[in-house]
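Left out: one protein chain. Kept in place: all the others.
Up next is subunit A:
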Amino acid sequence: MQLDEFFVTGEPLIYIGMAAIVLVSGTILFVLTYFKKWKWLWAEWLTTVDHKKIGVMYILLSLAMMFRAGVDAMMMRLQLAFPDMNFLNSQHYSEVFTTHGTIMILFVAMPFLIGLMNYVVPLQIGARDFAFPFVNALSFWSTFFGAMLFNISFVIGGAPDAGWTNYAPLAGSELSPGPGINYYLLGLQLSGIGTLATGINLMVTILRMRAPGMSLFKMPIFTWSTLITSFIIIFAFPILTVALALMTIDRIFGSHIFTLTGEGLPMMWANLFWMWGHPEVYIVILPAFGIFSEIISAFAQKQLFGYKTMVWAIILIAGLSFVVWVHHFFTMGAGAFVNSIFSITTMAIAIPTGVKIFNWLATIYKSKIIFGTPMMWSLAFIPSFTIGGVTGVMLGMAAADYQFHNSYFLVSHFHYVLIPGTIFACFAGLIYWFPKMFGFQLNRKLNIWAFWLFLIGFHVTFFPQYFLGLDGMARRLFTIGPEWFTLNFISTAGAFVMGAGFAVFVYCIVYSYFKSTRDLPGDVWGVGRTLEWATPTPVPKYNFATLPDVKSHDALIDMKEDGETTFDEDKLESIHMPNYTGQPFIMTAIMFFASFFLVFEWITLASIGLIGIIVMMYVRSFDYDGGYHIGVDEISKIENSLRGHDNE
């Protein structure tokens, strides 16, 4: 293979990308070396098994990926605002919308939410860590390396270009030869394994490691939504695993599952993809609902209205999410009967969703709202998301969908649910729990700027797209006719306002790092209702010195009434901790290289990688490291200093 087949050549924009990668990695290497931070990086982060640090790394990964996929979005919007400028050609445009969609769903929404779950769930239920801290680290690193594998595609070998849905036969080896689609298949496979492991890990953690007295219906609502989400992950992700594996085998080893030749069935891909894909959109929305529920009840200073119906609504949505997948291809000829069934199940999802909307409204009804910044995002979510949901029901009417399908109306629908739903929740949740994570508040003024820019930018970008869709503009077009110019231009203007909002958000984090005061109380916002706010800030590495008896789903409210804390000197016992280990990082790094070789169909090298993975699994199996204990004295010392008493 020639070097110029290996690296992508001839595209100025991609040269800029390469330069940026070299520059950024060079800077990181330089900074790490200059400040002698290599050892620190390895000892504190790369080998950690602490759910709090892993959660932080997930969120950092997600923010970086949001930048990458955001640049993709800006490029598409530029192209559509000035279609005659030939900023992107059709091939390049296809690559950009593919990477944008895939990254946003799998490497932004998923890691952000899983990062928040990582950090928050053990704290909400009074656990010391996940049930399987080692596996948790493995999950993170496989997500990380999956993301890296997917991201290098545009400079090495060429990016995938068949859309985030990667439909066969277009994505098959006849019509899309070369490494591009392989990157998609293996990048998602690698991160998907991590996600599945996280689902199992979270489920065991929540089922088995709750504080005394916390029965299922006394769990905080975010923990509930996480439990149900992990249920969906456990049943949906294996479908993706199989679908990706089948297409990989089709492409690399010549089987005929999805091919046009050999009596393969391309339609089977669409089915498998959406049997995972629709549950997936609920995987990214249910935790968001949980976050909003927490924030709304905290800042409305009221118990969440209809806690039990909220839980049942989540469960119902999760169940229904498995039986609606055909609505993604009503137009592909399943027939009137099948379409009708799936039309009904689809619209049925709107019922529990509506219940939740009314519960949030009832929670804020006649309450004394504190307009903290997380609350602003949550309040903006309700009406914006409702627009997305209502248009979803419109799409769910099979007959009407023949008109809307694959138009900008659809594009607008899913952005209206994913951005006000998932992305607002990620921002709201990050701002809400940020002081717990890092020990300082985010600057309120900058946050409000980011909020308004993002919110206004969002509506300006996507509201016109509904009308573009109704005017007949199809999705994934790289060039457009004059009748669509005006609305596209407005949309692009909005996109840049959103981009500015994101920039301010990131700037706000940097600014606050330097300017904010430290030394915060445990219940940072003063409105906390759940156990995570009972810990001191910053949270000690073992989380809870002692646990209270939980009496309701607002555990902290009860504790305050009874004057309890998570540091009861009489109940102290030594705490068992796992040791840090480099194995997860090394194992997934080997997987990264094995997958990379497979992308280029270098079978021998990939097999060597496979052997490496097996060796690492054996190393793990024979590792009997039992961890260590933190003694009572040390716990006392840590708690006293964090809680600001002197040593009593």
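The definition used in the following text is that contacts are C-beta pairs under 8 Å (C-beta built on N, C-alpha and C of every residue); 3 or more make two chains touch, one makes a residue touch a chain; residues count from 1.
Throughout what follows, contacts and distances are computed from a predicted model.
Student: Looking at UniProt, which of "ATP-binding cassette domain-containing protein", "Ring-1,2-phenylacetyl-CoA epoxidase subunit PaaC", "Signal recognition particle receptor FtsY" or "Quinol oxidase subunit 3" names the chain we cannot see?
Tutor: "Quinol oxidase subunit 3"
Student: Considering the complete complex, identify which of A:196, A:326, A:379 or A:616 is in touch with the unshown chain.
Tutor: Looking across A:196, A:326, A:379 or A:616, the contact with the absent chain belongs to A:196.
Student: If the hidden chain were put back, which of A:13, A:216, A:242 or A:336 would touch it?
Tutor: Answer from the full complex: A:242 touches the omitted chain.
Student: Looking at A:387, A:547, A:587 or A:606, which residue reaches the missing chain?
Tutor: For the chain that is not drawn, the touching residue is A:547.
Student: Among the options A:110, A:131, A:147 or A:423, which residue touches the chain absent from this view?
Tutor: Checking the options A:110, A:131, A:147 or A:423, the one contacting the hidden chain is A:131.
Student: Out of A:88, A:149, A:272 or A:423, which is the one that touches the chain we can't see?
Tutor: A:272
Student: Looking beyond the chains shown, say which of A:215, A:517, A:604 or A:621 touches the absent one.
Tutor: Reading the full complex, the residue touching the unseen chain is A:621.
Student: Can you list, in ascending order, the subunit A residues touching the missing chain?
Tutor: Missing-chain contacts on subunit A: residues 128, 131-132, 196, 199-201, 203-204, 207-209, 234-239, 241-243, 245-246, 249-250, 253-257, 259, 261-265, 268, 272, 275, 544, 546-547, 573-576, 614, 618, 621-622, 624, 629.
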